[in-house]
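Have a look at the structure that comes next, please.
Every protein chain of the complex appears in place save one, which is left out.
Now for chain A:
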Amino acid sequence: MSAPVQSLLREPWPDLASQREAATFGIWIFLASELLFFGGLILAYAVCRIGHPHAFMAAARETDIVYGTANTAVLLTSSFAMALAAQASEREARPIVIRACLAATAALGCAFLAIKGFEYADDLRKGLWPAGDFALPEPGARLFFALYWVMTGVHALHLTIGIGLVGRLTIRGGGPHLRLRDNPQAEVTALYWHLVDVIWIILYPLIYLPGRAG
């Protein structure tokens, strides 16, 4: 076995293919549990919305659809860059190609957080924090915005962790200690990133789209 492959191999795996299979299986179990975590929040949203349909429409109309749609586009594009990085790693492309795709992914993740920051600032200016002097009269609107802050906040936390993981691969991949070609870490990081994207895809129509017509 060649020395570079040896440097990627961890106990107790006999070869890289088994290690890759186990790592991918492990991250998929983690992703399934993450789906359940966000599933609980979305269920809370569903139950509250069934109880307060008109307040949820009115509250969702107050969210900023421009920021929301732009951020969805940014995150979908970041997933595209991440998929390229993982495929380049798997296909033993030149490390500079893998690192460029990873850097683009992390940069788009940072752009998402920056846009979200501007949106949060606007929300606070409009009095959409569900406490004290909340801007909307309907009682159910507070429920919507409580869920809005929790769901988007937890999602942003996940994305921040993702940026850390991708950034680590980008930076350390340039040094002698981390080989990006054929590295299972690239695939595992990619799968996590895509899940964070998938969760946003589902949150987008729940948060930004209701109550726009009429």
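Heads up, the rule we're going with is that a residue touches a chain if its C-beta (ideal position, glycine included) is under 8 Å from a C-beta of that chain, and two chains touch if they have at least 3 such contacts; residues count from 1.
Assume contacts and distances are computed from a predicted model.
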Record lookup, UniProt, unshown chain, options "Branched-chain amino acid ABC transporter permease", "YCII-related domain-containing protein", "NAD(P)/FAD-dependent oxidoreductase" or "Oxidase" -> protein name "Oxidase"
Residue of A:83, A:100, A:113 or A:171 in touch with the missing chain, whole complex considered: A:83
Given that one chain is not shown, which residue among A:72, A:152, A:170 or A:189 touches it? A:72
Hidden partner sits against chain A at residues 16-17, 21, 24-25, 28-29, 31-36, 39-40, 43, 46-47, 50-51, 65, 69, 72-73, 76-77, 79-80, 82-84, 87-88, 90-93, 182, 190-191, 194-195, 197-198, 201-202, 204-206, 208-210, 212-214
